[in-house]
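Quick one: the structure is below, and I'll ask about it shortly.
What follows is part of the complex, with its chains left where they were.
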Amino acid sequence: MDNKTLATPITGPMRLALLDRSNPVFSCYLVWMSLLVLKMLCMSLLTARQRMRTKTFANPEDLRLPKLSEVRFGDAHVERVRRAHRNDLENVLPFMLMSLAYVATGPHPMVARLVIRIGASARVLHTMVYAFVPVPQPARALAFFTTFLITCFEAIYVLVCCIKYI
Amino acid sequence: MDNKTLATPITGPMRLALLDRSNPVFSCYLVWMSLLVLKMLCMSLLTARQRMRTKTFANPEDLRLPKLSEVRFGDAHVERVRRAHRNDLENVLPFMLMSLAYVATGPHPMVARLVIRIGASARVLHTMVYAFVPVPQPARALAFFTTFLITCFEAIYVLVCCIKYI
């Protein structure tokens, strides 16, 4: 963001692109999004592991290799990982999209990076206490609402910035 | 987008960035995406409310505070909100991503803003008639297909614009 070399004001249409690696906030976003995507992909492997361990396969064509005779549903261990995965879909994907929109509005760099780091870390914690080692509440609720409230904050920030274009 | 002041042509690599707040279409996108994200987050609260009301909790660790003795599944009220939420995942998230791609191709500003506003509003309506107050069909089907067809339109527009890069 070396705008010393720029004669144009930072708010004009010529200002440096916000969705570009030259913007440290965007780079920070890229790092944490990658970590969250890797975390989400792990959920698929975790589901597969629980399916193997408990011999719970939902498709007839999956039964050949483990030499099983019927499909099964509703195993508690498989369903727990699946619920955690679905919770990710419901919260991590909106958080990613919302953070991108938030970064695009050009928020204060320090605040933005803090918000992205905390929001993403809370989701990693959420997975830990939900799918890896079930921990008594309110561990999961706290992790859940941290990202939840951060996503709300980002949405309201963007709304305040751009509401006149509604 | 006041490109009268610009000597550079609008279609060249020098044109103003489309994914930037200086583009009113992108700002319009940001507003409606924020509203849709807030709407999606509400679905989690709505599910939680139905779980409390009907005492339907899926995880053993959630039973301590409401002093219940066993997990439950399949309550009709909880499942209705969950279906509405899943429908959001299946349609709102693709609509958001597709609209971003559509805005990035530089469509006609008036059309683009209309398309974004209608597509997003229809999803708010869809949630109303599905999760809040179940309304007889075809209310839900109409709301569903409005966003569905708009997303198709955006996808086809982008395809026509960029097909040579396939």
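Per-chain numbering from 1; labels A and B assigned in written order.
Definition applied: contacts are C-beta pairs under 8 Å (C-beta built on N, C-alpha and C of every residue); 3 or more make two chains touch, one makes a residue touch a chain.
The structure presented is a predicted model; accordingly, all values stated were derived computationally and were not measured.
Undergrad: Please state the number of copies in the whole complex; 2 are the ones shown in place.
TA: Every protein chain is the same sequence, and there are 3 of them overall.
Definition applied: only the chains that are shown with their structure count from here on.
Undergrad: Using Cα averages as centroids, what's the distance between chain A and chain B in whole Å?
TA: 16
Undergrad: Using the touch definition up top, name the residues of chain B that touch chain A in the complex.
TA: Of all residues in chain B, those touching chain A are 2, 16-17, 19-22, 24, 26-28, 30-35, 37-38, 40-41, 43-44, 58-62, 64-65, 85, 89, 93, 96-97, 117.
Undergrad: Which of the residues in chain A come into contact with chain B in the complex?
TA: Residues 12-13, 15, 17-19, 79-80, 83, 89-91, 93-94, 97-98, 101, 104-106, 134-137, 140, 148, 151-152, 154-156, 158-159, 161-163, 165-166 of chain A touch chain B in their complex.
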